[in-house]
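A single protein chain has been omitted from the complex, and every remaining protein chain is retained in its original position.
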Amino acid sequence: MVIVMRKDATEAQINHLVAKLKEKGLSAHVSKGTERTIVGAIGDERILQAVPLAAFPGVEKSMQILQPFKLVSRDFKAEPTVVQVGPAKIGGRHFGMIAGPCAIESEEQLITAARKVKALGANLLRGGAFKPRSSPYAFQGLGEEGLKLLAQAGKETGLPVVTEVMNVNQVDMVGQYADMLQIGARNMQNFDLLRAVGEVKKPILLKRGLSATIKEWLMSAEYILSQGNYEVVLCERGIRTFETYTRNTLDLAAVPAAKELSHLPVVVDPSHATGRRSLIAPMARAALAAGADGLTIEVHPHPEDALCDGDQSLHPEEFEQVINDIKPMLPLFGKTI
Amino acid sequence: MVIVMRKDATEAQINHLVAKLKEKGLSAHVSKGTERTIVGAIGDERILQAVPLAAFPGVEKSMQILQPFKLVSRDFKAEPTVVQVGPAKIGGRHFGMIAGPCAIESEEQLITAARKVKALGANLLRGGAFKPRSSPYAFQGLGEEGLKLLAQAGKETGLPVVTEVMNVNQVDMVGQYADMLQIGARNMQNFDLLRAVGEVKKPILLKRGLSATIKEWLMSAEYILSQGNYEVVLCERGIRTFETYTRNTLDLAAVPAAKELSHLPVVVDPSHATGRRSLIAPMARAALAAGADGLTIEVHPHPEDALCDGDQSLHPEEFEQVINDIKPMLPLFGKTI
Amino acid sequence: MVIVMRKDATEAQINHLVAKLKEKGLSAHVSKGTERTIVGAIGDERILQAVPLAAFPGVEKSMQILQPFKLVSRDFKAEPTVVQVGPAKIGGRHFGMIAGPCAIESEEQLITAARKVKALGANLLRGGAFKPRSSPYAFQGLGEEGLKLLAQAGKETGLPVVTEVMNVNQVDMVGQYADMLQIGARNMQNFDLLRAVGEVKKPILLKRGLSATIKEWLMSAEYILSQGNYEVVLCERGIRTFETYTRNTLDLAAVPAAKELSHLPVVVDPSHATGRRSLIAPMARAALAAGADGLTIEVHPHPEDALCDGDQSLHPEEFEQVINDIKPMLPLFGKTI
Partner (left out) sequence: MVIVMRKDATEAQINHLVAKLKEKGLSAHVSKGTERTIVGAIGDERILQAVPLAAFPGVEKSMQILQPFKLVSRDFKAEPTVVQVGPAKIGGRHFGMIAGPCAIESEEQLITAARKVKALGANLLRGGAFKPRSSPYAFQGLGEEGLKLLAQAGKETGLPVVTEVMNVNQVDMVGQYADMLQIGARNMQNFDLLRAVGEVKKPILLKRGLSATIKEWLMSAEYILSQGNYEVVLCERGIRTFETYTRNTLDLAAVPAAKELSHLPVVVDPSHATGRRSLIAPMARAALAAGADGLTIEVHPHPEDALCDGDQSLHPEEFEQVINDIKPMLPLFGKTI
């Protein structure tokens, strides 16, 4: 930590700060420049983060030297993590192609979707039983009934299944049916939920929050790893910006950025990121080219009738086009589905 | 709902859409302009919102006519809501001055803070027992022990107390100790939690999410009201933008905006909004001038030693300055603490 | 400047960096911590800013110690600057109330507006002759003809006039008619234009860019001061965020922030910031309470017929309400119009 003193900071203020740092078990290095005095605090980073340095008289600002995360860091583990979900793998050479409807609506809808995406080349099935909806009057999902349908569709097609868990009380129940648990964007900083899925022996798909920085996203992953669950896949799904033509702004640079900072695999959700069917295929291709370890795409047998996100759900034929676009690119990037 | 067809939309596509709307129980009004055909869908707004109109062939875009919220709307209730929290009132002529430490750290810290803010004119006491922290290694709050200290400090000073509830499992417990439950910014779209506090007979302080629009914020309030709890106070606490000088960007226009859309009272949190002690007093004054129904301000007896948000916590003397600034302004805005 | 080396930086890389810094005339201070080596570069800040430190092998990041601006800084001049525009003053105890139509449309429209705002208490008249419009097909202003009308209206009412200059070629011409030159938000980083108005002996009203940080705004002011023109008034007019209910997001914390960083006066434009007539009065009050040195407000005799920004132009009676709100607040903040 580097602490910059105000131009008019007094000797007493500098001494007071240094004394406090020492009291916390840190050593301090004072450097007087031509315009500002700088104090370098040396020692355990965690202690430093807890000290409200700007609250000290005479302090102008403090600047962190190290990243705030540890277990998720490339410094901690240099080789890329490969996450196993049933028979599928995500990370390293393994490309995860997650597909399925936004919400589980009925047995027929789900099994139709599952068979289609399986036939076209998906290796994981998605579908929501608990749906976070901005309106209390919108369809909220089938709940446990939906989970049963999902587990059944997974069994029938041989696809491992991933579904969202919305609160700490659902973790056990969802864990009984699903092969992978998804933390939605709106829950990325639901820290109790992160801790709860950190105690589960299931891989986690952690979506980036709408307004989360890359570092905050990695800190949320750190919550999960710090509880002992190292099977985390990050998912970039667009951030909120001023642009309104797309539902969100897909931040594809976050893929190589997260991968240079962390060993965890990163997949991309072009459906939520764009909210427009016409943009999903190009963004799926771009995600692979940017180095993504997989995709998650919403596919519905009849988007017009979808109870959730029909506007951005692909027809199976449109999904086939995405697959056809992706397949010849995979070898260029050393990936296989 | 107004649906704009693509320039090249066929007669068959228009008919298909109209048929679907009728099937959903809506009537349709087709208007052919010089450049585009427009379909007006007339009927119950909730049905309309569930139809993925952009998924229909030939549709260019759809545009909503009505606001998506109902119970929180000024259309539904024209007079401003006044929320009673113990002896204090927020809304209408009543200005709520909520103050106290970010986190409850010890009996001494809390009771010192409570006595100070009471003496200076606060009419509600705040303090966190469960703290949402972006790092798993940061102080996470004292939990139920903290709630007990809070209830005790409230009793001793006569101040009603407000504290954050982070997950559905804590709602009952927190409700036993607190007079008002706070939903934090990161949980503004934790819909299960919103539903849970909607079933409680306690007033709720609903913070705006970091990247939530005013309408999404009101929709989250709608979740609570739709469960039967009408005692909701909205809290603007800054949104996330590109500006880094301040911790967040305080969106003060959201105060009169929320108040023209909704009957609910709106308070402002200048501490989290700015993250800088020097900016809290001017933003507190500006909030009142913008029409806010109250303020929530972090005050700590010794900010340097704070375990959470010390950088933005006011010394009691600094809080006194805020109060001194605010008091002569109150009559101009028809408010009393 | 503090330079943080990568964890795996070699001795040779550190030496190479240090040698380069010395070559540039700076001295270097190397500090080896437990996890990172840090190099402090000591010397003239301007030289440091020009060195692409992240381009050096082994460098992780560099962090600036000082603000990049100088002449606009409070460090350079501690007392607040008061800018004189004809008989009016802005800054210190002097509150500037700038009002008038968005665009000058006709002699009658302008003189009607000018008389009204003068009668109601404005002390400067605004009106655009050159209008930056996002559409090439929109009304672009009356040009020099408009400037003549403006000068005439100023003469007749005794109000000094402020108007926008859009390109370097217009600076001389606009300077012949106007008492104060406005740099619009879209031109805040039109550096040639900034330099050009820096050479003029007229006060400048510098609007903040839609996506400019406070520091970039001050850097643009620095351009003007660096050419010898110290008569600059900053104008906060809303920044672009994800919120769509308002045209922009008024960043009122930028007012005390700019004033603690700089000695220049700061005024607020609630018309462009909100784009909604109903929000202009509360934001005008809030601006004053936040410490603003003035306001600029669009007033049109008949907003329905306005050729530009009619949606956000106040009727004279609405402007009267703003004035009536503001007047009793002025003494509380030590200001007079």
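All chains are identified by letter, namely A, B and C, in their written order; residue positions are counted from 1 within each chain.
To be clear about the criterion, contacts are C-beta pairs under 8 Å (C-beta built on N, C-alpha and C of every residue); 3 or more make two chains touch, one makes a residue touch a chain.
These numbers were taken from a predicted model, which means no experiment stands behind them.
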item: Option from C:N123, C:N187 or C:T296 whose C-beta touches the chain left out; value: C:N187
item: Contacts of chain C with the absent chain, listed as residue ranges; value: 20, 46, 49-56, 68, 132-140, 166-169, 186-187, 189-195, 209-211, 216, 219-220, 222-223, 226, 240, 276-277, 303-304, 306-307, 309-311, 313
item: For chain B, residues in touch with the removed chain; value: 2, 4, 7, 29, 31, 33-36, 38, 40, 42-43, 45, 63, 65-66, 75, 240-242, 244
item: Absent-chain interface as seen on chain A, which is shown; value: 211, 213-215, 239, 241-246, 249-257, 260, 273-274, 276, 278-279, 282-283, 285-291, 328-329, 332
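Here is the rule we use: only the chains that are shown with their structure count from here on.
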item: Cα superposition angle of chain A on its copy chain B, in degrees to the nearest 5; value: 180
item: Centroid distance [mean C-alpha coordinates] between chain C and chain A, Å; value: 38
item: Where chain A touches two or more other chains at once, by residue number; value: 240
